[in-house]
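A single protein chain has been removed from this complex, and every other one stays in its place.
For chain A:
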Amino acid sequence: MSVAYARQAEWGIPQLYLLPAAKLNPFLEELKEYYTVIGPVARGKEFVFAPVAKPEELALSYQTTLLPPKKVLHLPFEVLFSFHEDQQIVETAPEQRPQVIFGIHPCDVRAILILDKAYTAEYPDPYYIAKRRHTLLVALNCAEPGENCFCQSLGTGPDLKEGYDLLLTDLGHGYLIEVGSPWGRELVQTMDLAPAPRVAMVEKQKVLENARRKFHKKLNTQGLPELLEENFRHPIWEELMHDCLACGSCTMVCPTCFCYNVVDKIDLNLKSGKRQREWDSCMLLEYAQVALGHNFRKDRDARVKQRIYHKLVYYEPQFSTLGCVGCGRCIKTCVKKIDITDVISRLRGE
């Protein structure tokens, strides 16, 4: 069983606390004493998850970030170990200081729960697990969905029911805190917080109701596997083949994509080096190329299809969930504005 699921199973009804807006910064300062706090901070006109040096940097009113917070659990570039000609191998020591991902949205939490399955089930990934064990998730319910968000259609937002250590909801005057794990309870106990009044739950529902009305995009999931299986030869794929730039951006920013490539970096003495991994993508031509040069997905439409079918059809039998959490990053990042929700509604003839 995955780490997150094991934690969740021990816990039932959440406990509620209230964090007044003025206490947020002291709370963060307190957290920083014991944890590396990673949260959304501004970069130009966008936001990224980065270590928060000062509480004021934290931009909790963000809609989405360039890369998903997956990047702190499965690094874009990661040295796995170093090696030497005499067969000596030195593993990279995992970071011992625990970290908190602060202000992570429900869709991204759900994506991490999917990654937990991919990286801890059949072939446990020690590098991922080492980081995941030391990572707390302080989630933040979504109050303002972005123009590309469609998590509501997939049940992965704007609210969150599992997978968090603490869950915040911005009520305007302060944050409602729901406790989701013993670790989370320890966190709130260090702070002198008042239990939330019952009315806070009503306010939370109002915030979420308000958020639900603001979605522009939706993806109808009814009979999705059948729909896609029946439309494998739909003309839309050829259209996408001409449109798609095959740049790979959509998969790079996806919070559930878990593929990586492994490269050896040799030192100039030609006797030692490092083994590294970095994110890879099925949208790239070389991804499905095998020895002697044969390529299983040479055509662009085959790769576009692979991406969409993997997320919406093939994940289900493997992980009992869809592979898309509706974060909208793939839509946002696409220069050609290729939109997975639009593809599905066109396949439905809408």
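Here is the rule we go by: a contact is a pair of C-beta atoms (placed from the backbone, for glycine too) under 8 Å apart; a residue touches a chain by one contact, two chains touch by 3 or more; residues count from 1.
Please note the rule applied: contacts and distances are computed from a predicted model.
Note on the omitted subunit: UniProt lists it as "NADH ubiquinone oxidoreductase, 20 Kd subunit", one of the names in "Rieske 2Fe-2S domain-containing protein", "Acetolactate synthase small subunit", "Carbohydrate ABC transporter permease" or "NADH ubiquinone oxidoreductase, 20 Kd subunit". Of the candidate positions A:Leu66, A:Leu208 or A:Cys259, contact with the unshown chain belongs to A:Leu66. Remark: the omitted chain is touched by one listed residue; of A:Gln63, A:Asn231 or A:Ser281 this is A:Ser281.
Of the listed positions A:Gly103, A:Gly163 or A:Gly248, the one in contact with the omitted chain in the full complex is A:Gly248. The hidden chain makes contact, of the residues A:Thr120, A:Asn231, A:Thr256 or A:Thr333, with A:Thr333. Seen across the whole complex, the unshown chain contacts chain A at 43-46, 48, 66-67, 71, 76-77, 242-249, 252-253, 263, 265-266, 268-270, 278-279, 281, 284-286, 300, 332-336.
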